[in-house]
Each structure stands twice: as structure tokens, then as C-alpha cells.
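What you see is the complex with one protein chain gone and the rest in place.
Chain IDs A and B follow the sequence of writing; residue 1 opens each chain.
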Amino acid sequence: MGVTIAFWLLAIMCIISALAVVLGRNIFRAALLLALLFFSVAGLYIILNADFLAAVQVLIYVGAVAILVLLAIMLTRDVTAGGALNKFRLPALIFSLLLVMALVYSVLSTPWQISPQAPLETTTAALGEKLFGEGGFILPVEVAAVLLLASALGAIVLVKEKDGKWKSG
Amino acid sequence: MVSAGLALSLWSGEVATAFNGMLVLDGPALFFKFLFVVSAGLVILSSADYVRRFQRFQGEYYALILLSATGMMLMAATRELLSIYVSLELTSISLYVLAGFLKDEKSSEAGLKYLLLGAIASAVLLYGMALVFGITGTTSLAAIAERISALSLSGLAGTPALLMGVILIVAGLGFKIASVPFQMWVPDVYEGAPTPVTAYLSVASKAAGFAVLMRVFFTAFGPPLEIGASWGLLLAVLSLLTMTVGNVAAIAQTNIKRMLGYSSISHAGYLIVGVAAMGLGSAADVWSRSSVLFFLASYTFANLGAFTAIIAISNKTGSDEISDFSGMAKRAPVLTLGMSLCLLSLLGLPPTAGLIAKVYIFNAAVHQGLMWLVVAAVINSVISAFYYMRVVRIMWLGTPSSEEKVPSSGALRAALVISCLGVLLLGILPGVFIRLAEAAVKMFAS
Partner (left out) sequence: MPWNWFDRPLPADWPGGYWWHLLVFAVFIVGLTLTMVMIFIYLERRGVARFQIRPGPNRCGPFGIMQPMADAIKVLFKEDIVPDKADGVLHWLAPVVAFFPALLILAVVPFHNGAALVDLDIGILYVIAVSSISTLGVVMAGWSSNNKYSLIAAIRAIAQTVSYELPMVLSIIGVIVLTGSLSLNDIVARQSVPFIFFQPLGFLIFLIGLMAEMNRSPFDLMEAESEIVAGFHTEYSSMKQALFYLAEYAHAFGGAAIISTLFLGGWKGPILPPLVWLLLKTVLVFAIMFWARATLPRVRIDQFMGFLWKGLLPLALINLFFTAAEVLVWPDGLPLALIPINFVAAGFLIVVWSGLIKFGGGRVAVQ
């Protein structure tokens, strides 16, 4: 019962903050609401007994991603003046509504299989085993490491030294 | 300064060490790895001149190309959704940066556009994967196929979420291979990105998309399952749209990079014909798969060759406009000859590889009852003749704007010669390579 109430509260909070992110005109508030959205998603993870994931979600999304978005906004000039209005507003709205309807229909009308296993009480060890243990997902983990290298390299290339790219015309 | 030579030695080292026991190493994986290595090598050869003009980050340029090649090889060799996704991101992020490498207005626009749309595409792909995972409870492609057949569904109608997942995966990968309606980024990105990167994008990135598309759809949703027919038909419609849009839009282009961008869209359309045939056929049907592989090989050589020549010429003239290629036969006869050969191959005229590839792939489609699609594809090929031949005509018959010769370095010429040899070899001796491709797809490990 308590879990159901918590779920609905968090779900409503998620949807409202997500809508506010998209529809709001003030981009700084949108970014803050994005942090709220991440936070409520972390709450949903806790309801699903994924407490490790929830903590990581808060740490990475609220503590790093949202904060860096805010940093980018603060370093940009006159951001609050820019509006989200353009001529694709109506088509975008219609398309999004259609997409939402399709997704909701397909999710609701599918007979999902629910695992009979009880959820794990402590997920940390199981998660570590799954990622690094025998027959686990070590390959994506390693590829992700290379991916981080590539993105760090790319960030340096793109950000550093804005002038003087060419020796001659 | 890291020279092209050092990068090349790195590259050849990678061929030896790519054999990693953790990944599957079957025929298609080997084939695609070879394709990626060849195209990365040719791109590196052809960028030697181009990159020398950068003041900084020459080494990073090659490093990013190699990193993305690594990602592509992993894409071709993994059989598990999570790994596929992470390797795809590795490829894409390197390519986003490469597209914006020049940091001038056009290049930045290209990089940003590619990044934004690419990020949406990967989100869509991930959503699709999540839905598929939600239904099957596994990320391994082979296990997914087992679970789906265990569900004993009649087509996709029983589980709309699975259908949604498949559609979203098609959409996500459709971005990578630049099929309609996910092709909007192509012309702008191709125009703005550094030309060698454009060549790389149009060839290797597209091939990697097809590698994943084929692996996911053959192994996980493949022909023994009844859903094969559903997505086969979906892809057939996509392919028709893709080639038509690509060819019709290419006619109006005045910038050669944009034109080749649209041409690459239309080639994605021809390639999807083969994948659609794969869905409609049975598991034993080898032709549809091997024809895609063969087409990719011929397309790789032809497109890379054309871009190599463009790099040399526009390095000199400083322009990518088709009108500036006027009379190039007098200023750079070898380059023009090579480029014309490659364009003819893209169009599909004898004695080039393009003809064999098209015949082969259309043949496979006819066998699966896609006659209407093949007719449309042939009409499209005729349309494409218009803009390919226009470039060839301008180059041979136009009047040159100056008498100055166009210089080109040894590395660049080597890249062009290798590409042309590839085009001719595949065109004149197709049997050997077709047998190779057939052997490769028979080894599709499931």
C-alpha cells in the first residue's frame, strides 16, 4: 500500500517535472526541474529495490549531469531571453502525442512476463558479480572505458584553442 | 606530430590483435572487420595531405579515426545488445568529434547537428532494446530468438511492445545507415565535415550500421521466426523511400559533397533491399545476405575512391562546387580517370563492381518475391545516371578554369589506386569475391 502511494507520487512528480522541463520558458528553471526529474527517477529505482542504482542515479545525474547543464547555462549569455517558439511547434506536439499514444498502447496491451523470483535484498554484490564476474558483462564495461577515452579526447580537441587552426588559407 | 606512417603501423598492428576470444569471430564479423580496416586505412592514406594543414591535433585526428574503427569492429563482432550499444556509442562519439574537427562555422554546424540527431537516434535505439529486453529478459541475441519463438506468437501482433521495440531499433539504426526518414543530417554533415571524414562517414559508418542491422535482425528476429516477414516488408518500404529520396534530391545538388551525400542515401536504399530480402527469405537463403556484403564492399571502394579524388582536387581549388571540377581531365588526368571509374561503379556500369553488386542484390530480392521493389530500384538507377554522368561530363568535356596542374601526394595516389583496383577487381572477377561473401555469411554464428 505504502509502495503504491509512493509510486504514484513519484510517477506524477516525474511526469510533471518532465513536462515542465519541455514546456517552460526559463531554461535555468528547466535545468533545475531536470534535476528534480532525475531525483524522482531515483525514487522509482528505490521502489524497485534497486537502491545501488538509485544512489548512482543521484550521484551521476543530479550531482554531475544536471550541475554541468547548469554550468553551461551560466556560462552562456542571455539564455533566458531565448524562447522555444518555432514553426515546428504544432507538428512536434502532434507527433509527440502520437508517439506517446503508440508507446502507451504497446506497453499496456503487451502481456509482460513477470519473474517469479523475489527481488534481491542487497543488490551491490550481485551487481558487481554480474558486471565483473564469470560470464558477466565485462566486455561492455571495457568498451565503455575506451568510449570514455574517446570522449575525453574529443572534448579536448573541440574545446581547446579556438583560433589558429590553419597554417595557411 | 604523429605522421600518417605511424598511424598506419598502428593500424596494421590492429589487424593482428583484433582477434579477441571474448567476441564472436564468425564469417560476417571477419568480413566486416576487414572492410573497416581497409576503409580506415584508405581514409588515413587520403587524409595525409589534408591533415598536414592542421596546426594542432594531427595525432588526435588519426587516434579518433582508429578509435571509431575499433568501435565498428566491435559492433560487427558482438552478439549482445549492451555491447552493441556501447560499441556503437564509441564509434559515434569519435565521429561526432571528427565531423566538427575543423571548428569553422560549417564544420561546427556539422558536428553539432550530427551529435544532436545522433544522440536522439541512440536514445531511440536504446529504448527499442529496452523494450525487447523487457519482453525476452535477455540481451543475448541468440537467446532473444529462442525466447521469441518460445512465446509462440503469431507475427508481431500478439505483443505490440515487441513490434514497437523492433521499429525503434530500425529507427535507431536507420540513422546510422542514413535511410529515410532519418536522412536529414546527411547533406549538412557531409558538407561541413572534413572531406576524409565525410568519406569515412559515408562508407565505414554506414557499413557498421548494416553489420549491426544484419546481425540483430538475422540472429534475434531472423527467418525461422515468423516476425521476419513483418520487418522484411517494413524494410522494403523504407528502402523504396530511401533510394527515391536520395536519387531525386541528388539531382538538384551543386556541391559535390552534398551530391555524394544524397547518393550515399540512395545506396543505403539499395542495401536495405538485400536486408529486406533476408527477412522474407528462409534461414538457408544465403544470397540475400552475401549480396549485401558484396554490395558494401563494392560501394566502399567506389565511394572512397571518389572522395579521395575530391580531396586532392578541392585541396587545390579550395572549393567543393561541381562547376569547379570543370575540365579536370586536363589538369589532373589520373585523378579524373580514377574518379570517373568510381562514379561509374556507383552508377553501376560495366566493367565495374557496381554493376555486379546491383545485379546480385536485385537477384536476391527477386527470389524473395520483391519484384516491385527491384523495378523501382532499376528506375532509380536510371535516375542516378543523370547526376553521376553530369559530373563525369563536366570533368572530361568542360573547359578548365586554369591550366595549373593539381598536385597529389604519394599516399593519396596510393589510396586512389587501391580503390580503383578494388572496383575493377570486384567488377571483372566477381566470382571469387561472391564465393568469399557466401562463405562468410554461411558462418553466421547464432
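The rule is simple: contacts are C-beta pairs under 8 Å (C-beta built on N, C-alpha and C of every residue); 3 or more make two chains touch, one makes a residue touch a chain.
The structure presented is a predicted model; accordingly, all values stated were derived computationally and were not measured.
Enquirer: What are the shown chains that the left-out chain touches?
Expert: Those shown chains that the absent chain touches are A.
Enquirer: Using the definition of touch stated at the top, determine which of A:3, A:64, A:104 or A:131 touches the missing chain.
Expert: A:64
Enquirer: Touching the hidden chain in the complete assembly: which of A:74, A:101, A:131 or A:156 does that?
Expert: Of the candidates A:74, A:101, A:131 or A:156, A:74 is in touch with the missing chain.
Enquirer: Please output the residues of chain A touching the missing chain, sorted low to high.
Expert: Against the left-out chain, chain A lists 26, 28-29, 32, 35, 51-52, 55-56, 58-59, 62-64, 66-68, 70-71, 74-75, 121-124.
FYI, only the chains that are shown with their structure count from here on.
Enquirer: Take the average of all CA coordinates in chain A, do the same for chain B, and state the distance between these two points in whole angstrom.
Expert: Taking the average C-alpha coordinate of chain A and of chain B, the gap between them is 30 Å.
Enquirer: For chain A, which residues count as touching chain B in their complex?
Expert: Against chain B, chain A makes touches at 102-103, 105-107, 109-113, 115, 137-140, 143-144, 146-147, 149-151, 153-154, 156-158, 160-162, 164-169.
Enquirer: How about chain B: which of its residues touch chain A in the complex?
Expert: Touching chain A: residues 22-23, 53-57, 60, 63-64, 67-68, 70-71, 74, 78, 80, 82-83, 85-87, 89-90, 93-94, 96-97, 100-104, 111, 131, 134-135, 137, 158-164, 318 of chain B.
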